[in-house]
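Down below is the structure, laid out as structure tokens.
Only a single protein chain was left out; the remaining protein chains are all shown in position.
Per-chain numbering from 1; labels A, B and C assigned in written order.
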Amino acid sequence: MLTKGKMIVAAASALMITSGVATAAELTIYNVASVSGAFANFGKQAEKGVKLAIEAKGKAAGMDLKMVTVDTESNAGKAARKVKAVIGKDDAKFFIGSTLSSTALAVGKEVNKAGGIYINGSGADEITGKQCNKSMFRWSAPTYGAVNASLTTVLDRNPNIKTVYTITPKYVFGEAMLENAKILLEKRGIKLVGNSYHSLKESEFSGYIGQAMAAKPDLLLLLNFGSLATNTIQQAVNFGLKDKMKILLVWSNGIDHLRTLGPKISEGIYFGSQYWHDEEAPANKEFVALSRKMFGETPNYPMAHYYQMTKLMLDAIDKVGTDPVKIRAHLEGLSYAGITGDEMIRAEDHQVEKYFYLLEGKAKADMNDDDDLAATLSKKKYFLPTSETGCVLG
Amino acid sequence: MVEALLDVRNLTKRYGDFHALNDVTMKVEKGSVHGVIGPNGAGKTTFFHCIAGTTPSSDGEIVFEGRNIEGLPQHDRPGLGIGRSFQVNSLFPDLPVIENLRLASQALEPIHGFIFWRAVVHKDIDQRRAESVLHRLGLDGEEQTLVRALSHGQQRLLEVGMALMAQPHLILLDEPTSGMGVDDVPKMINLIKGLREECTILLIEHNIRLVSEVCDTVTVLQAGAVIAQGTPEHISQDEHVKSAYLGEEL
Amino acid sequence: MRVRGSFLMSLYLFQTLNGLGLGLIYFLMGLGLTIIFGMMNFVNFAHGVFYAAGAFICYQFIAWTGMFWVGLFAGPIVVGLLALILERFLIRRLYASDHAVQILVTIGLMLILRESILLIWGTVPKNVSPPEILSGVLLIGDFAYPKYRLFIIGVTIVASLGVWLLLERTRFGMTVRAGSENPIMVSMLGVNTSKLFAATFALGVTLAGLAGGLMAPIRGASAFMGAEALGIAFVVVVIGGMGSFVGALAGGLIVGLVQSFTSGFWPEGTNVMIYSVMALIIMLRPNGLFGRS
Partner (left out) sequence: MSTSVPFRVHIAASVIIAAALPFLVPSTVLATEILIFGMAVIGCNLLLGYTGLLSFGQALFFGAGAYIASLTAIHWEIGLIPVLLLTILAGAILAAIVGYLAIRRQGIYFVMLTLAFGQLGYYIAFLAEEITGGEDGLLDVPRPPLELPLLPDMTFANDASFYGLTAVIFVLCFLMMQRLVDSPLGSVLKAIRQNEKRAEAIGYQVRLYKIAVFAFSGAITALAGGLYAMMLNFAPLSNIDIETSEQILFMAVLGGLGSLYGSVIGAGVFLVASDFFSELWPRWMLLLGLFLVVVMMFAPGGLWHGLVVGFERLRGRHKTSTEENDHG
């Protein structure tokens, strides 16, 4: 019986630790991130971003700030369950982040039901489109913006590009990327000579590269992301495609992809990116300096966008308090100085209008330091008019 | 002459070019104890497998109670009245003795095995039969003992008990005394002697003492073929048999 | 139309040759698995993580020395040594167990090693460049094929030939096979079966490490690359028949060709095709194409 008593004590104390009993003067930001599982590389940096924002802010509306990480385990189901749990248990209201669109969609539904605020950085169009809701905000350019911002610059700089071949992951996100690319190419009178779909669990791209090679395009347009994209580029360079055509990866992870590929491969390849640390905007300079001071590292995309999302949330709370309704009203239509320059939150679909970068990989010899892996060719803002997103905030 | 319970005609089992059984013909008379002997590799166990349906035969007929059962799947044969024991103990070690026996008798009503909505109850087994089988095996009071806790000799006896539970007309015993201690062998001999009142017995055995003590008829196999058949006395005089066993302990 | 025709011709040619090349790479992934199964009847679900470990160790040695060849050599060796240690303390206790037990324990081992890789090398995948001499493509008319992939094919042929000779033509191979049938008999002949088994296990794992190191310049080094490799390796080996050397070769080529051609007409369905082919072959041939019953 004694052991049983001990067990209950242990269980109870475990409960206390995990539930993070909130005191009145404490504000908890819930950081939804994939800390373990297949996308673990994201979660660790994401946490750093949230921490930086909290560190920089100190207090919000007079409350101490605290971060609780909700590990999605790279699994949308787990994420939904854990978010449900913290909402039910701790009455959680303020959520940041998510790597995967499927996760963001599911979390968005939960937070909306609970009447909280959720700022995420996922890519799928539905988030500020058909599946949008009043609690969900997005800080990242969706497919339309990414494709237009990066592809326009590449086409402008290379007027000799007449034909394009695309490689697309077969699912909603990939389809949306492809659709946007098709529209733009048609508008500019450029021929799409072929497309290869692949599954999300692919790692062998030689077949698709062979198809692309046979079609002899002027530009190879990669519409996939993450390790799928690094594998594709690595194998495309292996097959010598870099010498025969331009290559553009629209949705890159910025510096992470460039580091993984190394300058030898990435030199001369175009990368679209949500963020680049060389940005001159004052808010970014401040952020980069902070990151270098606290972690001794140049921030990457996950860190940057989690920082910016947290900062948005904290600034809003500082201004109007912790009532989600007021926060929402404050955020809608807000213009502010963000890490990509001037940014604005659209009231109609909760999409943040921010800049999207086009980078070109540098040769090793041209690099000033280890992180100087690419040059910024352009930064642009493209967003679907709110009338075309299909979003009805509910 | 009594009618044949089992009539095996030209039974052949081939593995590629190898004839494990070659044109075996024999009759097992109802109510008799029939021994099958032969040197190692003579095809005795294959012969049993074919009769029990464990392996299909290649050719020939197996007529049991006037019906050709060749080709019938193994799991249908116990229901016809053919029970068997194995050369190596092959029981359900983590189930109690009584459950082993119950499973053997339940198998006769296949549909019974699919009852999933209630626990196993007393009436699921013929109590009197179970008790009498246990008594015969000398396992009274061991109903709830797990089989793995029984001695090897007791497990050998239970092997026979399993076959017995299904009220067989013909029981195939594959080396019932194999691996048994000297002290236990008489128990098995007594058991087999007691069985002949209720069923016909076909057995494979190396223990010649047992064979000559209990068998009415003996068939000798060598290289998959029958080389002699007759009473134990007759067989022990047979020159073919002697030469077949040359070098082997008879 | 003529242009279209020659386009298709060269595409089919590419797909065939690429499929064969891929098939040989897959063969190398499956080879270690099939050896360990064939010799010791051991099912190793940690095979994929050894493949990933090979890639990372290769990366690490290149990072230290700057020399690709050192990395390529060190990857399999270090992984093989790791296998010897694991065999000594864990694997050898499982030879007599059920396949189910072996599978579950090696899944546990897979998790331990995968997370250890993440601990050591972090969560961002690593890149490995092929050596200068092997970068670029070989051009035959219109047809381009990476020199490095040709190199992998060459290494695979040499390595598998070596393994085949070792198993089929040497005393070692014969004793291992005899030992798997009857360990007591072989140990009575004065042969140390436990050493023999340890060597065989290490050999199989070394081949996984070699495959990982060879693939690093094509697919990078990621802790999660093992799961996909394990899947492919099992499909290859099961198609060919568990334990069969020739079967693994046939299985590898079938999977390579199926994948290469499916990527032409139904790209998103390559995995569906691969698993369908495997299921179909097991349904039709109980022990794979070349397996023993």
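One rule holds in what follows: a residue touches a chain if its C-beta (ideal position, glycine included) is under 8 Å from a C-beta of that chain, and two chains touch if they have at least 3 such contacts.
Because the structure is predicted, anything quoted here is derived from the model rather than measured.
**Student:** Tell me the shown chains the invisible chain touches, ordered by label.
**Tutor:** Touch partners of the hidden chain, whole complex considered, are A, B, C.
**Student:** Out of B:52, B:195 or B:210, which touches the unshown chain?
**Tutor:** Result: among the candidates, B:52 touches the missing chain.
**Student:** Any idea which of B:27, B:44 or B:102 touches the chain not displayed?
**Tutor:** Checking the options B:27, B:44 or B:102, the one contacting the hidden chain is B:102.
**Student:** Where the complex has a chain not shown, which of B:67, B:135, B:148 or B:234 is the residue touching it?
**Tutor:** Candidates B:67, B:135, B:148 or B:234; residue touching the omitted chain: B:148.
**Student:** Take the complete complex as the reference. Which residues in subunit C touch the chain that isn't displayed?
**Tutor:** 37, 43, 90, 93, 99-101, 103-105, 107-116, 118-119, 231, 234, 238, 242, 268-269, 271-272, 275-276, 278-279, 282-283, 286-288
**Student:** In the complete complex, the non-displayed chain touches which residues of subunit B?
**Tutor:** Contacting residues on subunit B, toward the hidden partner: 52, 54, 73-79, 83-84, 86, 90-96, 98-99, 102-104, 106-108, 110, 112-122, 124-125, 144, 146, 148-149, 162, 166.
**Student:** Need a quick check: the contact residues on subunit A for the chain that isn't drawn.
**Tutor:** Contacting residues on subunit A, toward the hidden partner: 11, 14-15, 18-19, 35-36, 40, 43-44, 69, 71, 73, 75-78, 80-82, 84-86, 88-89, 101-102, 105-106, 109-110, 124, 126, 131, 170-173, 199-200.
Rule of thumb we're sticking to: only the chains that are shown with their structure count from here on.
**Student:** Graph shape for the chains shown, where an edge means the two chains touch. Line, ring, star, complete, or other?
**Tutor:** other
**Student:** Specify the chain with the shortest distance from its C-alpha centroid to the centroid of every protein C-alpha atom present.
**Tutor:** Per-chain C-alpha centroids compared to the overall one single out C.
**Student:** Hey, how far is the Cα centre of subunit B from the one of subunit C, in Å?
**Tutor:** 49
**Student:** Subunit A to subunit C: how many Å between their CA centres?
**Tutor:** 35
**Student:** Residues of subunit B touching 2+ other chains?
**Tutor:** Within subunit B, no residue contacts more than one other chain.
**Student:** Which residues belonging to subunit A are in contact with no fewer than two other chains?
**Tutor:** In subunit A, no residue touches two or more other chains.
**Student:** What residues on subunit A touch subunit C, complex-wise?
**Tutor:** Its residues touching subunit C are 38, 40-41, 44, 170, 196-199, 201-204, 206-208, 210-211, 213-214, 227, 230-231, 234-235, 238-240, 256, 259-262, 264-265.
**Student:** In their shared complex, at which residues does subunit C touch subunit A?
**Tutor:** 7, 10-11, 14-15, 18, 21-22, 118, 122-127, 129-130, 135-137, 144-146, 148-149, 217-220, 222, 224-225, 228, 259-260, 262-264, 267-271
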